[in-house]
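Note that this complex is displayed minus one protein chain, with the remaining chains in position.
What follows is chain A.
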Amino acid sequence: MRDIHALLKQRHRLGPLEPRKGGLAFVTVPRENLRGLLLELRDTHGFTHLVLLTAVDWMEDGLFQLTYMLNNRGRDLTLGIRVMIDREEAQGDTIHDMWPTAATYQRELKEMFGIDFPGSPRLDEEFILEGWTDLPPYRRDFDSLAYSQQTYAERPGRVTHDPREYMKSKLYPDGV
C-alpha cells in the first residue's frame, strides 16, 4: 500500500496514509482529484472492486465525508478514500460510469443524507422511504426520537432502566 501511496501522493495531492489492520488503509483526497485517482487506481493498480460508498455527517464542522472503499483482490488490499464536501451545498461527483453499482449508493445517499450527485441515473426516485416529507433521516440534525414521538402513537406505560443502575439494585438491593 505504501508504494502505491508514495507513487500517487504528489500527483493526486493525497493526504497522509492511515494504515489500519491487515490490508486496510485510509487516505483523504481533495474533491477535484477524486475522479483521476479512482480511475488510476482502477485501471493501473488493480483496485477493480467498489466495496461501498457511504457518508459521514460532520455536522459541527459543516462537512460531509464521502468514503469510497476500493478493493484489490489480487493483493488483498482495501483502500478507503475520503472526500470532504460542503454540508450546505451537499454535492458530490457521480462515478456511476466507472462502477455502475455506484448509482445505487448515490441514490441511497441522496435519500438518506440529501447529498446530490448530478447526472446519476434515477437519482430522484424514491429508494427505501415512501412519501418522506422531512429532513433526510441520516442527517444528524434530524432527531429520530423526537420525530417518532411527534408522529407515531405510543402506548403508555413503557419504562426504561439504566442497565447499570438496574442490575445494581437487583443484585445488591441493600446497596453494598
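We take it that a contact is a pair of C-beta atoms (placed from the backbone, for glycine too) under 8 Å apart; a residue touches a chain by one contact, two chains touch by 3 or more; residues count from 1.
Definition applied: contacts and distances are computed from a predicted model.
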- Refer to UniProt and select, among "ABC transporter ATP-binding protein", "Transport permease protein", "NADH-quinone oxidoreductase subunit B" or "Succinate dehydrogenase cytochrome b558 subunit", the name of the complex member that is left out. "NADH-quinone oxidoreductase subunit B"
- Cross-chain touch to the chain not pictured, restricted to A:60, A:154 or A:174, is A:154
- Message: Touching residues of chain A against the unshown chain: what are they?
- Response: 128-135, 137, 141-155, 157-160
